[in-house]
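The complex appears here minus one protein chain, its other protein chains still in place.
By written order: A and B. Residues from 1 in each chain.
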Amino acid sequence: MNIIETQDLTKTYGDFTAVSHLNLHIRKGSVYGFLGPNGAGKSTTMKMFLGLTQPTEGRFHIDGKTYPSDRVSILKEVGSFIEAPAFYGNLTGEENLEIIRKILGLPKNCVDDALKLVGLTEFRKRLARKYSLGMKQRLGLAGALIGRPPILILDEPTNGLDPVGIHEIRTLIRSLPQKYDCTVLVSSHLLAEVELMADDIGILNHGHLLFEGTMEELKISARAAGFPTDNLEDTFLAMIDEDNHRRGGTV
Amino acid sequence: MSLLIESKKLKRTGYLPAFLAGGFLAAVFPVVYMMVKSEEMTVLSGNPINLLMAANWQMMAMLNILISICGACMMYHTEYADNGMQKMSVLPIRQGNMFFGKFLIATLVLSIMVVIEMAVLVGCAKYWFPNYVFDLTEILKTTGFQIVIMLPTVMLMLVIASACKNMWVSLGIGVIFVFTLSIFPNDVLSLFPFASPYQILSVAMENSRSTLFLAVCGIETVVFGIAEVLYLKLRRCFE
Partner (left out) sequence: MNFLSLVGMELKKIRRSKIFLILLIPVIMMWIPSIINVDMNFDLRGIPITPENNFFIQGFMGMVWFMIPASLVICTVLLNQTERSNKGILKMLSLPISTTTLCLAKFTVLLILAAVQMVMSIVAYYICAAIVSHIQDYNFILEPLYVCKNVCSIYAAAIPMAAVYLAVSTLIQSPIFSVGIGLASIVPSVLIINTKIWFAYPMSYPFYLIMVAYGRAAEGVYETQIAWLPWLPVAVGITILALAVSCVRYGASERR
């Protein structure tokens, strides 16, 4: 069963098309890796899911609901992490989460829980603007994970983290569906990273979906198209490169 | 060179449009005033320009000061907001030159603003006072005087803005200065920044204080400029 589905989802800014006729299918209880180079339209798609930007064309459903009519009830089910540092610098990490907790109407212990999940417990009394980049990133993640929502939308959650942090967060994301039966949509520009976390992947370039399916299916289709398959990073690069060439050729 | 760079930094900040808008807004005062009170004004004797200045300059000067404050804050906000200043300080340029580049730009746009205002005042005089005779030297003198007595305020405000990394602090200091000095009617204080711009050339000439004002304001501007250079040297040692 698909928990998030889009039909011909399109977003244009003036004459620039950020997302073009996107048809995504995200299975319930899976980790969906959303892959693409910078500026491919990943963040725009995620922003549309959260009602932060209006689709120009097409529709999407999240758990059977749609924007804008069910905006609030969608947001109740979705924990999100977009555009890395979104917080109040004059408040401590704990106070920032406290605000989110109150809005979501969650019990008090959720803040501690979220802090523990991302490993910020010992820094919870520090002002958020004094956090290091990695800590800000973790705070953002805590804000998404708080209350353990059934759907998580995470935009490049490992940006700015050190190798240990990246590993921790990856492991955490990988374990989430089994732990609390949730669905995760996570974006990245590294295929190797997505490979470690995701069940399904969607590859986006210049707003177009190049591929959607499992890792196995990717390998099969890449082999069929004559892309290198022994190293996944090469596969990804070759796919993007080929798409760019085709695009450059038609324009 | 530094002037070009500094003006480039102000691109897309809306700096120039803000000053132009401020100039036009200030210029609206005498027009509205004359529309409301033309009957009382036209029967008064005296030079129409002086009459118009006496009735409106307080408000126009205040607007000029407020916009200069905002302008100074804006200039340094672009430096500090995304750590542009940090980059500048590791480049082979003099911090002092940067500051004076900013001061020159601020003076220039202020002059444009005052010129717009004076032009509208002349227009009002022509329209409402039939026996008004246009005298270019007089207008130029007045314009020059009004610009010079604004200079200490512009300079001091830039010094404050350059010292405060947080734009709100410099803005707050500026606003409090404007307020405090505008309700303190005092002959001595009127020589100081934030108070001197309210002076009018014709009034100063009557009290034979025009030379005094020009001299004091000139000195103040230079002193604040030197203070800034010293401050920059000092800051370099401590940062």
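The criterion applied here is as follows: a contact is a pair of C-beta atoms (placed from the backbone, for glycine too) under 8 Å apart; a residue touches a chain by one contact, two chains touch by 3 or more.
Computed from a predicted structure; not experimentally measured.
Of the candidate positions B:A27, B:C70 or B:V120, contact with the hidden chain is made by B:C70.
From the options B:L4, B:L136, B:I183 or B:C237, the residue with contact to the unseen chain in the full assembly is B:I183. Residue A:N90 is the one among A:N90, A:S132, A:N231 or A:N244 that touches the chain missing from this view. Within the whole complex, the absent chain has one touching residue among A:I4, A:V19 or A:I82, and that is A:I82. In the complete complex, the residue from A:R59, A:R129, A:K179 or A:R223 that touches the missing chain is A:R129. Contact between chain B and the unshown chain involves residues 13-14, 18, 22, 25, 29, 32-33, 36, 59, 62-63, 66-67, 70, 73-74, 77, 167-168, 171-172, 175-176, 179-180, 182-184. Within chain A, the residues in touch with the undisplayed chain are 13, 50-54, 71-76, 78, 80, 82-83, 85-91, 95, 98-100, 102-105, 127-129, 143.
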